[in-house]
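Heads up, one of the protein chains got dropped from this complex, but the rest are sitting where they should.
The block that comes next holds subunit A.
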Amino acid sequence: MDIIIENVSKRFGEKTVLKGFSAIIREHGITCIMGPSGCGKTTLLNLLMGFEQQDEGSIKGVPVKKSAVFQEDRLCESFDAVENVRMVCHKDTPDGQIRNHLIQVGVGDSLYNPVSELSGGMRRRVALVRAILAKSEILFLDEPFKGLDEERKRQVMNYVKENIDGRTVVMVTHDEEEAAEMEGNLIYI
């Protein structure tokens, strides 16, 4: 089922962030939401995730089972990378599978260090693996490759594309190259 966004408006006090915004997000595909800083990309994502409520308009067809990479990593600081991923996985998910995914994105050397000790780029990748391994029908990615160098970015993009497993992906980015690389539909705000 596609996600249908119709005439959505959102205000924060006096400031209107989204005004009469409409779009369709295709099921089982990658959709990149693009636009300059402050145009309301993250607000739209928050509306889709259910963290905010729109003032006007409607959003229909958002699947129940969601996973996300947030603008901030939102990791449990005192736990290691494996534990952070395990938190959202099914209880029968083997440690080996989690480790394998973390190794694929280059966190293999720091699997058991508290995430508070990891670099920004590594934390981002742990957050990505967490979103990928969670049982979900839709993935929300808010600037998921932020803080990664070009080579690592390409490696992680391939990892994401290989592990989407037919889920709907909504990705926020302001980088046109990233959007092109992900081969998704584009929505401009």
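Here is the rule we go by: a residue touches a chain if its C-beta (ideal position, glycine included) is under 8 Å from a C-beta of that chain, and two chains touch if they have at least 3 such contacts; residues count from 1.
FYI, contacts and distances are computed from a predicted model.
Selecting from "Membrane protein", "Neutral metalloproteinase", "NADH-quinone oxidoreductase subunit N" or "NitT/TauT family transport system permease protein", the unshown chain of this assembly corresponds to "NitT/TauT family transport system permease protein" (UniProt protein name). Considering the whole complex, the residue from A:Arg26, A:Arg74 or A:Arg154 that touches the absent chain is A:Arg74. Across the entire complex, the residue among A:Lys41, A:Lys66 or A:His101 in touch with the chain not shown is A:Lys66. If you put the hidden chain back, the residue from A:Ala23, A:Cys39 or A:Val88 that touches it is A:Val88. The omitted chain makes contact with just one of the residues A:Met49, A:Ile164 or A:Ile189: A:Met49. Although one chain is not displayed, its contacts with subunit A can still be listed: residues 49-51, 65-68, 70, 72, 74, 76-79, 83-84, 87-88, 112, 130, 134, 136.
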